[in-house]
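Shown here: the complex without one of its protein chains, the others still in place.
Let's look at chain A:
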Amino acid sequence: MKSVTLILISLLPAGIAAAQVSVKEDSLRTVVLREVNVSARQKTQQQHLFQFFRANRSATSEDVLSRLPEISMVRRGNYGMEPVIRSYNSGQVNLLLDGMRIHGACTDKMDPASIYIEPANLQSIEVRTTGGSLLNGSSLGGSINMKLAEASCHGSCCETGATFSGSSNTGFHSASRAFFQSLNLNYTTQKWGIAATGTYRKAGNYRDGSGHRVQFSQYEKVNYSLHGKFLLNYNTYLKVDLLADDGWNIGYAALPMDVGYANARIGAVSLVQENIPGGWRKIEAKLYANQVKHYMDDTHRPDVPMHMDMPGKSRTSGFYLEGTKSIGQRQSLTLRADASLTRLVASMTMYQEGQSPMYMLTWPDNRQRQTGVAAQYALQLDSLTQLQISARADYADFGLTTAMGKDQLAVFGYDNSQAHFFIPSVSAQLSRKLHRNLKATASLGFNGRTPTASELYGFYLFNQFDMHDYIGNPGLQQETAQQAELSLTWRKSKWKVQASGYVSRVNHYIMGVYDHSLSMMTIGARGVKRYQNLDYAILTGGEGSVMYQPFPKTQVVSVLKYAYAQNKEGDPLPMIAPLRNITNIRQHLGKLWLQGEMETAAVQRHVSEAANERETGSFQLFHFRLGYNGQLNNIPWQLNGGVENIFDAYYREHLDWGNIGRPGRNFFLQFGISF
C-alpha cells in the first residue's frame, strides 16, 4: 500500500509540470472564472439555505449548521457542538475542512473540527449525504465540507492596481453576556491577494428559560487566519491557507470536566489549474497539515473527588489531488486520490496526595494511515435524465506506536493491536425531470467506514451520557451499509421545494455493549461497555425544505426533518432527533429586513434503554430578527438585532446531554461596517 502512496505523490508534481507546459503553448486568451463551484449542481437548495441563515451576522458556524435540513447537533455545553448527519454519529460522518481531514484531540468529542472555524473563514458548507460524498472519503452518513473563504486576485480581468477592503463586526448576546468582535482585511492586486481574518468571542454562563444561570457554560476564544492566492499564470494559481484557533476556559455543563485550552493550527498549500486544454476543467492539488492540542480541566469544578489532568493531541497531514474532465458534451469525470496520516495521543493523570500519580493513556498512542482513490462519472443520458456513478476504494490501517500503548491494551488480551481495513464503496444516482418543474433523484449505494480510534483503542473513556466507561476493541470489523434515497425537487418561479426520504441498513453496527466482567474505573460510573459489532441497525427518515417567495421582498423558508432508527431487536438507537421544524419569514422593507422564526420539536419517546436515554418533551420557540443596511460617507454599515426565545421557554433538545436547559430569552445586537 505504501507504494501506492508513493506513486501518487510522485505523480503530483509531474501532472502539474505537464499541465504548465501545455498552457504556455496555448496562445488563446482565457478568462479565469473567480469561483467555480463544482458541487453546486447537486445541492443548490442547501447553498440557498446556507446563505439565508448566514445572513444573521452574529451566528456561529454551529448556529448555521444546526439549521440545515440534514444536520442535528449533539450538545454538551454552550460550545463545541458535534454535527451529525441524519442520525449518523461523528464516527460515521466525514467532517472536513476544505477537503482536509482534521481530527479532534479530545477523547470526549468536545472538539469537533467545526469549532475551529468561524463564519468569517467560511465560504460555504457543503453537506453531502451518502453517495454524493464518496469523493471526500468513505463514510456512511456523508460528509460536511467546510469550504474556506478565499483571498481574491483580479487576474486578467479589467481591474488594475491594488485595492484594499475589509469589514468589521461587533456583537453582543444578552443570555450569555457574550461579546464578539471580528475583523476581515483583504488586499488584492492583479497577480495576488491576501485576506486576513480575526475573531474574538467571550461568553459568560448563560441564563436558561427558568432564569437560572447555567454553571460552566462560559467560553472564550480567538480565531485568526491568513489566506493567500497567487496567480502563476492565466489558468494556474497557488493558494495558501493558515488558520489558528485558541479557545480557553471553555465550560461543558453536561460533562464532569471543562476545557482549559483547545488550540488548533491548520495549514495548507494548494495548486489549482483551471480551463486546461484537453478537456480538464479543473485540477487541484493540496498538501496540508494540522495539529490540535486539547486540555481538559477540572480545577474549576467543586467537589471533584480527585484532581485530574487530561491532555490530548492530534496531528494530521495529508494531500489530495482532484481533477474534473469533460468528455464531450454529455459526460464528465472527476478523479481523486487522497492520503492522510493521523497520530493521536491522550492521557489521564490523577493526583492523590502521598501517592504516585495515577497515569494512563486514554487513547494509547496510535496512528491511522488512510489512502483512497475515487471517481465520479456523470452522464447526461438525454435532456431530461442524468446518471451519476461514484466509486471509491479506501485502505486504512491503524496501529499503536509505543510500547506503553501496546502494554496497556494487552490487559484486555489483545496481542495484536494492528487493524487493517479495505473499504470499497459505490453509489449510483439517477435524476430525471418528471415534469417541467419536478425533478426526481433516486440513488442506491453501498459503502463503509472504519472504526474510530476510540472504538479500536479507547481505554476507559468515560461517557457522561450513559455513565459508562468505554473500552476499545481492535478486533472490530468495519461498518458497511446499503442505502437508498429518493429526493424530489419542485421549482417554480416563486417556489423551491425539496423533499428527501432515505433508508439504510448498517451492517456490523458498532456500539458499546455492557460487559459485566469489567470493573469501571471512573468514580460514579455505572459499568463498563466494550465496543462490539452488532448484527445490523436500520436508519430511516426524511427531510424537506421549502423556500417560497410570495412577493419579491418576502421570503418564507421552512425546514422539516425526521429520523427513526432501531437495531435488529427493534430497540431504538440512542441520540436520534425527533421531528423538528424551523420556519422563517423574512420581509425586506427597503434597507431594513425583518424576520420571524419559529422552531418546533416534537416529543421523543423512542429512546434507547440500553443507553439510559431519557424521553424529551416537545417545545416551541419564537425568534425575531432584523437587519438594516445603511451607508454613511460611502462606508456601508449594517445593524442586526433581535430576540431569540421570545417567550423565555425552558427547554432542552433530545441530543443535548445532561438535564440542562438551553438559553432562555436572548437579546442580540450586531453592528458591522465594510470599507
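Some observations on this one:
The criterion applied here is as follows: a residue touches a chain if its C-beta (ideal position, glycine included) is under 8 Å from a C-beta of that chain, and two chains touch if they have at least 3 such contacts; residues count from 1.
What we mean here is this: contacts and distances are computed from a predicted model.
Not shown: a single chain whose UniProt protein name, out of "ABC transporter permease subunit", "FixH family protein", "Heme lyase CcmF/NrfE family subunit" or "FAD-binding oxidoreductase", is "FixH family protein". Touch with the chain that is not drawn comes from one residue among A:Gln352, A:Asn437 or A:Gln631, which is A:Gln352. From the options A:Val222, A:Met520, A:Leu534 or A:Val643, the residue with contact to the unseen chain in the full assembly is A:Met520. From the options A:Ser217, A:Gln376 or A:Gln408, the residue with contact to the unseen chain in the full assembly is A:Gln408.
Of the candidate positions A:Tyr460, A:Tyr509, A:Trp593 or A:Phe619, contact with the hidden chain is made by A:Tyr460.
Touch with the hidden chain on the side of chain A covers residues 306, 348, 350, 352, 355-361, 404, 406-408, 410-413, 459-460, 517-521, 523.
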